[in-house]
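All protein chains but one are shown at their positions in the complex.
Let's look at chain A:
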């Protein structure tokens, strides 16, 4: 079987033509970031436009390379562009090279396309409003764009690298940029905490990725994708399983998957464009990319794939359940992301039957989740940075463009027929049902149920925000003003409109004639059609749409028809209480990791203070004390010195005599 798989690997050609400019893809945003960081306040006036321009330039180059690649025969589409030898130490030789293949190009277009639109939106969202408490608005925006560009640079390096070390470089770069951006509002302790939490939980995953890379290096002696994938069959089954599980740990950290999902909702502390960028185009998709990229490794271990799929299923259910309970519009969307990434991880965990579907859902999700976050940001912009949906209501009339674009994203997310999510999510659920034995029932069943929950919480969000009573009329802002909801400026609405168009049509375009699936064949192999399994493929869309409709109906009955209390009801059933506490994820982390860690640290401090320090300080005190006493011998009387000299002399003579005559 290994031989067959090895033969399916694509031939790698050298990149020529437009593709030789591929280094500009990441060099442009990197240069933008550098200029903004280095010039400082001098760039305040125009820095944001530089940030947008560099991403736009990357997008244009990416598009040109994409078109050039599309003109090649499928077996020639995998190309590499070695730039220079990066690390050469002993037997370790790592190229700084780019891999331009269908998979990475799809990511480049998503990152620079959607990312560029988010940049444009951020020009308006981060615009200095000149009011009190915002004296450094222009500087903050410039800093924001410097970090934003850094984020995109790192993500592009992550997907473009042709070896695991470059992947790791981008991986850590994304982690750093997300840390900076989540903690962007430096004066808020909650933002600083959230940034630290994101960074620390990412580290846990990063350790897994690093060890997986070490394992590959010690066993194969190379980290280039091409060589690794060619020779991965030489390894024993146990090693491959270990590598896949460790890679999954890395993916869990970066993509907010169970058990490392707790940082993602807290990441909402950053400005909303950051949430959109993290959740749609970059960062969280890195985990899915990692597993899809290393598919030749995952192809060799069924157990490894099963673990991936289980993690995906658990996460998508957790995300959907918690999403139902929150009142914070951004947190609901955040848990929605956790859930949707769960679908993608489930898809890539299904192996050859799902890799391409995971990427498909990633793309459509990139559009509609970006649209939803931008819409949420627009609502916050209108509502004085309020995020509590209980204080919204009836906003549809006041911000029609936001309402329509958000609504289109909503329909795409719940999988309304012929919108983007309908194609990608149903395909994943269909593939899940197509698994043999219990897996088909469990994976498919849970995914379908979670689709119903998705419809419920998203409908609840729509109803509470855009429909019903205008609860904000009775309320004041935190600093005592009335709410004056208004539509956002064009620089924010235009990206929202473009992305909404993507949310509507990306699914149908990419699904027609299996466009995306066929395009990805050189990178991910042929998509296996599910056969047999729990439920036949044809019935799945009806089932999913039925469940989603049920979710919408329940949301309408429970939220839409009843008035929404402004204060959160505290007397609620157990599931709601648990969901409001993130299903106790933080408590579990606290009990299992944080507290034992604290105890260990305290014990070590005690040991250090009393044990190590005691030993060192004790020795010093002993020497000091005894020399203090010995010092008294120095009386200053010459006679006593003479006596000790005499005594010494006598001793020497006595010793000599003793040796001589003994």
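Some points to look at:
Methods note: contacts are C-beta pairs under 8 Å (C-beta built on N, C-alpha and C of every residue); 3 or more make two chains touch, one makes a residue touch a chain; residues count from 1.
Heads up, the rule we're going with is that contacts and distances are computed from a predicted model.
Going by its UniProt record, the hidden chain of the complex is named "NADH-quinone oxidoreductase subunit K" among "ATP-binding cassette domain-containing protein", "Cysteine ABC transporter permease", "Lipocalin-like domain-containing protein" or "NADH-quinone oxidoreductase subunit K".
Looking at A:236, A:573 or A:634, the residue that reaches the missing chain in the full complex is A:634.
Only one residue in the set A:515, A:536, A:557 or A:643 touches the chain that does not appear here, and it is A:643. For chain A, the residues touching the absent chain in the complete assembly are 631-632, 634-639, 642-643, 646.
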